[in-house]
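Apart from one protein chain that is not included, each protein chain of the complex appears where it belongs.
Our next item is chain A:
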Amino acid sequence: MQSANMLLKKLLRTSVLPFAARHGMKKNLFPLSRTLSLSHCLKQDNSCKPSEKLDLDAWKKVMKSGLQEEVSETVPEPQELSALAAARETLEMWRLAGKLVPENISEEQLKMFMECPSKSAKKKYLKYLHLKELHKKIDKKKMEEKREKKLEAQEQTSKTDETKKSPFLYLWSSTMDKAYNWRAAQSMIFGQPLVFDMSYEKEMSIREVSNTVKQLVLSESSNRRSADPFHIHFCNLKDDSLYHKEFLKHYREAWDKLLITVTDQCYTEVFPKDKLVYLTADSPKVMKTFDHDKIYIVGSMVDKSIKTGVSLAQAKRLGLETAALPLDKYLLWNRGAKNLTLDQMMHILLTLKDTADWKKALEFVPKRKYSGFVNKSVNELKKSLDLINTLKFGKRQEEVQKKFAKSYPKK
């Protein structure tokens, strides 16, 4: 009610002000246009002519008089506030104070908000909701604009109604889908397997799981669109797990029609152990070439808090070979963690499979993370490294050894 009032007043103001400004009107015209809602203001204005002394506390009267209206309005409301209502009220106050708070919040979100353990956690959650709301609004606006443009365009084309002659029917997207599915089906028989390890649910927060699933959906779609797709395996995926629920949210009915293999078995049960390679940024081994006979495993995990060594521990436990992408070898790393998102990994692996060109594949590493490619060939680099080493130890190395032999003779 209160906010509605304020909105009304604001509307009044914005419609009056520019008008008055444009026409160079003086103040005396000004309050007249608002007589309906603000009679007390009018009185004060009349009593205070420009030449007179300003009544500095006039605003207090306004604030206090507004109060009486409020009171009469709020009387019928129940006195006792439930915890939820109290939280809602706190939110409202935060919004009035200009903090980043969503305008609308659902009961469920409000409960999540109350369960946040600390004030900063609460603030972060609200900011997240606020930004989400904002993006939604912007998207909606863009959609509407698009629709309008489309309608306009349609009108124009309907005026110049003229069917173009073409040997093909206009059926692009569904035909493409069929073609993609055909390829994916082929990959399920002949394709190279690529495993996503879905055993990290308990390492992640709910938000991280939903981010993981989003990335997996992106990966799956880019795989489907590629010329020679992988045969994707989701291993260790239990029914009714959080992963599963999120997948259903994204795919709905299509989940059962996806041309991938989903199993609750571990990859070690599905594939021979000696063919498996676990890809993890923590691995001490660096991948040199893409091997078409190996089965690569990618851990389906988003770790915002950078838990090092989680997937390496998993590989160690199962006794699997591990590998990391040769990021440092090809890129001048700038900033950011070396772990990449799942869809980036997918792009890189697909490109490697098709072209075996590291430079092309590593184009998919986000640009902000590196400042450029290593230009020199590996040989040249090795030479300069050797040079540095000889400068560092060089002649001294032998000297040191001699000295050692002298001062600590072998027993």
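Rule of thumb we're sticking to: a residue touches a chain if its C-beta (ideal position, glycine included) is under 8 Å from a C-beta of that chain, and two chains touch if they have at least 3 such contacts; residues count from 1.
Here is the rule we use: contacts and distances are computed from a predicted model.
> For the chain that's not shown, choose its UniProt protein name out of "Origin recognition complex subunit 4", "Mitochondrial ribonuclease P catalytic subunit", "Light-independent protochlorophyllide reductase subunit B" or "Glutaredoxin domain-containing protein".
"Mitochondrial ribonuclease P catalytic subunit"
> Could you tell me which of A:Asp55, A:Asp139, A:Glu152 or A:Asp357 touches the chain that is not displayed?
Going through A:Asp55, A:Asp139, A:Glu152 or A:Asp357 one by one, A:Asp55 is the residue touching the chain not shown.
> Which listed residue (A:Met112, A:Met188, A:Leu248 or A:Val310) would be found touching the missing chain in the intact complex?
Of these options, the touching residue for the absent chain is A:Val310.
> Take the complete complex as the reference. Which residues in chain A touch the chain that isn't displayed?
5-6, 9-10, 13, 17, 21, 26-27, 31, 34, 37-38, 41, 44-45, 50, 54-60, 62-64, 66-67, 70-71, 86, 89-90, 93-94, 96-99, 119, 284, 308-310, 312-314, 316-317, 389, 392-393, 397, 400-401, 404-405, 408, 410-411
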